[in-house]
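Written out below as structure tokens is the structure these notes cover.
Note that this complex is displayed minus one protein chain, with the remaining chains in position.
Up next, chain A:
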Amino acid sequence: MSAFDTIVHLIYLACATAFVVGLHLMNAPATARRGNQVSAAGMGVAILTTVAVLIDGGRINAYAAWALGLGSAAGAVAGLVAARVVRMTAMPQLVSLFNAVGGGAAALIALGEHPATTQAEVTGVLDVLIGALTFSGSLIASGKLAGRVPGRPIIVPYGRLISIGLAVVAVVTAVLVVGFDGGAPALWGAAAAALAAGVLLTLPIGGADMPVVISLLNACTGTAVAMAGFVLESTPLIIAGALVGAAGAILTKLMADAMNRPIGAIIAGGYGTGDAIAVAAGAGSSSVREITADDAAIQLAYAGRVVIVPGYGLAAAQAQHEAVALAQALTERGVEVSYAIHPVAGRMPGHMNVLLAEANAPYEQLADLEESNPGFPRTDVALVIGANDVTNPAARRPGNPVSGMPILDVDRAKSVIVIKRSLGHGYAGIDNELYADPRTAMLFADAKAGLGALLAGLSAYAR
């Protein structure tokens, strides 16, 4: 090994260390931003070092250099613009899009490399299969999150049969590549099968299962990148890929546990009826009590303790600023306010925390499931904003789609106000028994409009 190679290797090792240290710093809000910067610095050094390797090697021809340079520049601009302009409520689909392109790039590496050794062939096939599947799967997931692809589970006719066919194609092409030196045509065949499988696997998954799905796809991209590292015999790719694979796997498990559903069942998809179906306000159930915004505002103003329970409806209506403004107004009146956040509220892990942070909700007011539940019996008003299944008391009984799912014990509060557009179902597709509870009052409105009306009512009637 030449002195240059040794130095390069040591620099790559330092970069991998920066990734690990960066991730480690991300476990506390105070140090998280520095952690990301450490990780980014490591990445910058790794890229510059690779430029030096290319120049030193002198093997890259002018056309390849231009393709690399122009492609990277265009990609960097596209990524920076998207990252700068995205709204916090649209974060899940952007993260999913970045995940897609990462997986796509990993798959293209093996497709461009024409693996020669057995090691490169085996890992190359894995790279192409996992990378292409993540690419198309994440694009569909991103489309679902953005509302461009319907969020409800889409059942493809003969889907299972087609999946089995695609799995057979994947195995056959893998055998051709590894056992019979099938080369590029077989690899492209594997890529095509994996692309189709990614679409087919993601379409039947309901919008509310997305926190699990995008965590899983993130883990897959990490694995694909590690496989690309095996193909190229590049240590930084292997280490970074393994780190991301582990991160994605942990988040997947946490999210699946929070829904009390096996990961396999989520992948199988087709659960419930998808995102809320609009039902005319008040229709269907006569026992539901409606409340006006002014009455609700007065009830909140004279409460001693209020717990706000945000859900996907808050994100969809982009009402995080209104929610925090209401909490502030109540706090100024001497009301004790906190937020109870369910792990799978929203469309990606920790989605609600990001939205509330954007609106400057005080960190100490945010409480997770375990911290919140003991406090509900002491709570005068639980204000549920666009959350549904995570508050359904039916989860405590066996025999229904939400059985066993850990819920927020909203029904144990002294009274409950629910801001919701309609009595439509959550993704589980069942009635929420909370709404029929005599202590529950429904404020039928879009989250943003409803919270605006509450704020107006508060300033008009409760001085």
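In this text, a residue touches a chain if its C-beta (ideal position, glycine included) is under 8 Å from a C-beta of that chain, and two chains touch if they have at least 3 such contacts; residues count from 1.
Please note the rule applied: contacts and distances are computed from a predicted model.
Participant: The complex has one chain missing from view, so what does its UniProt entry call it, picking from "Aminomethyltransferase", "Tripartite tricarboxylate transporter permease", "proton-translocating NAD(P)(+) transhydrogenase" or "Ferrous iron transport protein B"?
Facilitator: In UniProt, the chain that is not shown appears as "proton-translocating NAD(P)(+) transhydrogenase".
Participant: Of A:Thr202, A:Asn353 or A:Asn432, which one is in contact with the hidden chain?
Facilitator: Looking across A:Thr202, A:Asn353 or A:Asn432, the contact with the absent chain belongs to A:Asn353.
Participant: Which listed residue, A:Ser72, A:Asn260, A:Ser403 or A:Ser459, touches the chain dropped from view?
Facilitator: A:Ser72
Participant: Among A:Gln119, A:Asn260, A:Ser403 or A:Ser459, which one is in touch with the chain left out?
Facilitator: If we include the chain that is not displayed, A:Gln119 is the one touching it.
Participant: For chain A, which residues lie in contact with the unshown chain of the complex?
Facilitator: Against the left-out chain, chain A lists 19-20, 22-24, 26-30, 32-33, 35-37, 39-40, 43, 46-47, 50-51, 53-54, 57, 59-61, 63-76, 78-80, 82-84, 86, 88, 91, 94-95, 98-99, 101-102, 104-106, 108-109, 111-113, 117, 119, 214-215, 218, 221-222, 225-226, 228-230, 232-251, 254, 341, 343, 348-351, 353-354, 357-358, 360, 362-363, 366, 368.
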